[in-house]
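Only one protein chain is missing; all other protein chains are in place.
Order of writing sets the labels: A, B and C. Residues in every chain begin at 1.
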Amino acid sequence: MVAEALRERVCRANVALAASGLVLETFGNVSGADHDAGLMAIKPSGVPYDTLTPPDIVLVAIESGDLVDSALRPSSDTPTHLELYRAFRCGGIVHTHSKYATAFAQARAPIRCLGTTHADYFRGDVPVTRPMTEAEVAGEYERHTGLVIVETIRTLGLSPSDVPAALVANHGPFVWADDPAHAVETARVLEYLAEVNLAARLINPDEPAPDRFLIDRHYLRKHGARAYYGQKPRAS
Amino acid sequence: MVAEALRERVCRANVALAASGLVLETFGNVSGADHDAGLMAIKPSGVPYDTLTPPDIVLVAIESGDLVDSALRPSSDTPTHLELYRAFRCGGIVHTHSKYATAFAQARAPIRCLGTTHADYFRGDVPVTRPMTEAEVAGEYERHTGLVIVETIRTLGLSPSDVPAALVANHGPFVWADDPAHAVETARVLEYLAEVNLAARLINPDEPAPDRFLIDRHYLRKHGARAYYGQKPRAS
Amino acid sequence: MVAEALRERVCRANVALAASGLVLETFGNVSGADHDAGLMAIKPSGVPYDTLTPPDIVLVAIESGDLVDSALRPSSDTPTHLELYRAFRCGGIVHTHSKYATAFAQARAPIRCLGTTHADYFRGDVPVTRPMTEAEVAGEYERHTGLVIVETIRTLGLSPSDVPAALVANHGPFVWADDPAHAVETARVLEYLAEVNLAARLINPDEPAPDRFLIDRHYLRKHGARAYYGQKPRAS
Partner (left out) sequence: MVAEALRERVCRANVALAASGLVLETFGNVSGADHDAGLMAIKPSGVPYDTLTPPDIVLVAIESGDLVDSALRPSSDTPTHLELYRAFRCGGIVHTHSKYATAFAQARAPIRCLGTTHADYFRGDVPVTRPMTEAEVAGEYERHTGLVIVETIRTLGLSPSDVPAALVANHGPFVWADDPAHAVETARVLEYLAEVNLAARLINPDEPAPDRFLIDRHYLRKHGARAYYGQKPRAS
């Protein structure tokens, strides 16, 4: 039951990702996790989005990495997702090769927080990892991709829920959230932020950052105990 | 009756805004005012555009800021809109995070008047506000956002009907007009002007501005007593 | 009969222009001419494209500029079109505010011939006019817009059929062809060329121009007596 609900949500989020225009060919994938059940569900490798149905979604045990009751191969990025679930205990992860976020990853430049829309989703710059070493790439490459993301967030002293994304150098963005649908929304916003950021740099290379108090105001307007954006949850 | 007609027009303008591609997720909102009735109608906060119906539109008394006969929370930007209605007595306001206008806001650069299309809508550069102070942000932040727009237009000695938009530094554009539908049209044109402006800068960083007489000719061709663009109003 | 056929073709070309995405709001217009009948047909001013029908198209006598059997006001750009028909004896004219061509007009930079696609349509750079004088703008502004285009083509010693477009400084592109449909096609290609040109400049500011013999080869592959592109006209 838990597994089927998770597959259903992950399938729907993958379809939403494809509809968002963020994916090129079959690149990109969404996964979701149920930490109580110890399960991750993820897109199968190289399968077109338009034929994807919930039974195609591959189940993997988060701790062991073993396949659970699945016929298809999981996304080749599966070990990356697993490391992020283990470290961040998030509920959904998206990986894309979306144009502008990928351009920042290729330029090895963080997506700087230049405005209030950025601050509504990320409480500061979206960082870029260091390049991976030859040993990391030669061995368990995809697992080390996850580890270098975790290292980046921790080295910079960031909270993974305050800054729920990172750019893998010369590769592309990984985004996480409390569930797969929110991770897709955050990936869409990240691509928008990257595109606006590049335009702002071209207009003014000095790109004046907003004051810290403005970033915090916007972030806290939407997140946490004193959020006042949107409709109040109904009291039943 | 007045209230229902206003809600209807504001709802339609919000749907038009969403269809224009200027909004990201649920960011962006349109309001409209009936100054005789002392009422403003505005989009509810965080409600998706595709389910919006006229009864969802929130009514607010312009002078007091009190909610009138409304179940939903108004847009969190409501105090900004109220300050603009009080100062400019316009009939419609649009706020978006549209890409290129937001990039100019993040770069803290005005959208310079470089051509006749700009002059058809704005009689000069579209200005950018100063950054807001910590006290302004910490307190009634959204109200101060409106006040800093009014301050910008007044300090520059501009007529709010000649230059019906401003960019809030590190935030995005606010646009006003005589009614909500025209405000949406002006917001669409502003985004086009920002995109063309950036391209013109990249082609020629010296961006030669048109002569003042060309700007005035175009502005007055569409506005005021001697306008000759479009069809003559029918004499009944 | 001649008039109705012309109205029909011009109406269809205006609808094609709107579908091309080159026009902003009601900006932009297509006209066509029948020089034997001495008639030009043009879009009415400020009328939305989606409701346009052949009877709305306005007929104007090319020589006198008088309206012929028409209820609506013609496009405010009518005097510009008339000057171009008088000087170039072309069969169709398009004016747009398409983004990239307008950006070059605002930057007062010609669209340089950098490749074979450009040479397939234009045998050299697409020029930009000088800025108009205060006297030209204050008086018959739209007529002088046409005259400054004609002056530009003649001063540069260009053939208007070899280089069937010009950018009006700080305004936008005018494009002409043997008929309205081809003028719309040429306007679409011009916008593509402008966009590619800007990207090429950003990649390599030295933008190496192709050799003259390559330009001529491509231009003559599609135009003139020895053209060999496309299917041969059927011998009946």
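Basically, a residue touches a chain if its C-beta (ideal position, glycine included) is under 8 Å from a C-beta of that chain, and two chains touch if they have at least 3 such contacts.
All figures in this text were calculated on a predicted structure; none of them were measured in a lab.
Chemist: If I'm reading the header right, one chain is hidden. Which shown chains does it touch across the whole complex?
Modeler: Within the full complex, the chain left out of view touches A, C.
Chemist: Which residue, A:102, A:117, A:152 or A:186, contacts the hidden chain when the whole complex is considered?
Modeler: That would be A:102, which touches the missing chain.
Chemist: Touching the absent chain in the whole complex: find that residue among C:16, C:41, C:58 or C:114.
Modeler: C:114
Chemist: Which of these touches the unseen chain: C:43, C:108 or C:188?
Modeler: Residue touching the absent chain, from the options given: C:188.
Chemist: For the chain that got dropped from the picture, name the residues of chain C it touches.
Modeler: Residues of chain C in contact with the hidden chain: 114-117, 120, 185, 188-189, 192, 195-197, 199-204, 207-211, 213-214, 217, 221, 228-232.
Chemist: I need the residue numbers on chain A that touch the omitted chain, in ascending order.
Modeler: 24-27, 44-47, 72-73, 76, 97, 99-100, 102-109, 131-132, 134, 137-138, 141, 169-172, 198, 201-202
Going forward, only the chains that are shown with their structure count from here on.
Chemist: Go ahead and align chain A to its copy chain B using Cα positions, then give the rotation in degrees, nearest 5.
Modeler: Copies differ by a rotation of 90 degrees.
Chemist: Let me spell it out: compute each chain's centre from its C-alpha atoms, then which one is farthest from chain A's centre?
Modeler: The most distant chain relative to chain A turns out to be C.
Chemist: Return the distance between the CA-based centres of chain A and chain C, expressed in whole Å.
Modeler: 47
Chemist: How big is the gap, in whole Å, between where the Cα atoms of chain B centre and where those of chain C centre?
Modeler: Distance between chain centres, rounded to whole Å: 33 Å.
Chemist: Show the residues in chain B shared as contacts by 2 or more other chains, in ascending order.
Modeler: 201-202
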